[in-house]
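Pasting a structure here, questions to come.
One chain of protein is taken out of this complex; the other chains stay put.
Labels A and B are assigned to the chains in the order they are written; within every chain, residues are numbered from 1.
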Amino acid sequence: MRVALFLTCVNDTLYPDTGRAVVNLLTRLGVDVDFPLAQTCCGQAHYNTGYRHEAEPLARQFSDVFRGYEAIVTPSGSCGAMVRELYPRMGERARAEGRGDTLARTLAPVVPKTYELTEFLVDVLGVTDVGAYYPHTVTYHPTCHGLRGLGLGDRPRRLLEAVRGLELRELPGADECCGFGGTFAVKNSDVSAAMGTDKVRNAESTGAEVLCAADNSCLMHLGGTMTRLRTGMRPVHIAEILASTEEEPLG
Amino acid sequence: MSSRDAILGRVRRALADVRQDDTPYDEIIDRSYLREHGHRSVEETVDLLAENLADYRALVHRCTEEELPEVLMRLLAERGSTSVLVPPQLPPSWLKAVDATRVHDRANSTPHELDRVDSVVTGCALAIAETGTIVLDGSPDQGRRRITLVPDHHICVVRVPGQVVSSVPQGLERLDPARPMTWISGPSATSDIELDRVEGVHGPRTLEVVLVSGQPRAEVVP
Partner (left out) sequence: MSGTFVGMPAFPKAAHDAVNNPTLRGNLRHATHTIRAKRAKAVSEVSDWAALREAGKQIKDHTLRHLDRYLVQLEESVTRAGGTVHWAADADEANRIVTGLVKATGESEVVKVKSMATQEIGLNEALEAEGIHAYETDLAELIVQLGKDRPSHILVPAIHRNRGEIRDIFAREMSAWGRPAPDGLTDTPAELAEAARLHLREKFLRAKVGISGANFMVAETGTLVVVESEGNGRMCLTLPETLISVVGIEKIVPTWQDLEVFLQTLPRSSTAERMNPYTSMWTGTTDAQTADGPRTFHLVLLDNGRTDTLADQVGRQALRCIRCSACLNVCPVYERAGGHAYGSVYPGPIGAILSPQLRGTASEIDASLPYASSLCGACYEVCPVAIDIPEVLVHLRERVAQGGQVTRQGTKVVLKPAKGHAAERAAMRAARWALSHPGALRTGQRLASRTRRLHPRALPGPGKAWTGSRDLPAVPAEPFRDWWQRTQGGKENGK
């Protein structure tokens, strides 16, 4: 199976460890992973800020780069939801604006082949025990686009529960947004910060060492809040936990 | 141009992109939702009605047709009611044991006159078990909407199982939209203070529902 890693521009630039973790994890599970270097950004920030027309060339480029693969795997619920939910909508809007079917046809091939990492593991590879070892207490925040957009359900939880040494703690108010929301974090920074603080306080109340999520954008916001509040907790992407083994533990 | 024509013109222009569809309305809406929730025997449906009425703080009583005058007399006496409003065609036998003064609602009765009456006794059009709702439709055994509103104590008699339906869809099927209607689910209540439910604001603060069956049966107060 030819699988492409769609890492996302944020992870590529700021969280290369997450990318390495996905590569290690999938390689360990026998998947041949490629990272097409022509990839950049899915256009989510543009689209969600009201610049749909600026997002369109990025979406076309995404399709050009990834359409040849059998599966496209991304360690980001929100970028996964962008491709799966919003690319079809962009095609529909272009059609409604009298611009024909070209955009819809260009984007259609990548939509069903794009998987968020935990979906790919559970649904495509059919594994929940990925052979990971992570001797820490962890609480899991299901990010909004993963939870309500992609409908990841209990997949991340099942994966985490199978990790040896890991103790999972229930996060109070888990399904509430962390307050990141892309440009919302700066356009409405007071509300965003209040939401982030509440989320971090809830995470802290579990006594866990690690706050885990399947999206580094949310973790960037929460991690920045945690250090500011001096909680001593740390944010870790789920890929890094699942990649961690006894032989090669996560640092 | 009248505002009527202006608004209708705006609507038509706004819908320029919409293909007009002449499919009959019955075929357009997917009504695959349930006509009732779960399967219950007739008796279970009546029990559910009693349970849901009580859950929203209605006081529920059960008796037979023969026991009804006795029960109504007792409920009014326990309340200390000295006057009771009577809809135009309440079965006369219902109140035969009642001592309280009967007040007959007239078209020109003022709200202040109604306000001086202690209680009101009515029948109903039907009752809905799943939601614990009684429906009044202004029939002669129920009277005008206002008579079940202004007095602070309402006793509503429901014939079971004949007047009981399971669900909202079944209830609407049996009702005539041309009649003025009041659906009542428990006594007057409010959630306006901290979104906490409190019973008793402007409508009757005490709602008693008497479920009357044909067969003799021990009285149950759930």
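The rule is simple: a contact is a pair of C-beta atoms (placed from the backbone, for glycine too) under 8 Å apart; a residue touches a chain by one contact, two chains touch by 3 or more.
Computed from a prediction, not measured in an experiment: that's the story for all the values here.
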Taking the full complex into account, find the residue in B:L59, B:M73 or B:M181 that is in contact with the omitted chain. B:M181
Given A:A94, A:L125, A:V163 or A:M195, the one touching the chain that is not displayed: A:M195
Where chain B meets the left-out chain, the residues are 2-4, 6-15, 17-18, 20-21, 25, 28-34, 37, 52, 56, 107-108, 110-112, 115, 128, 130-133, 138, 144-146, 149-150, 168-169, 172-173, 177-198, 200-204
Hidden partner interface residues of chain A, rising order: 7, 9, 11-17, 19-20, 23-24, 27, 33-35, 37-41, 43, 45-55, 57-58, 61, 89, 93, 96, 144-145, 148-149, 175-177, 179-197, 220-221, 223-225, 227-228
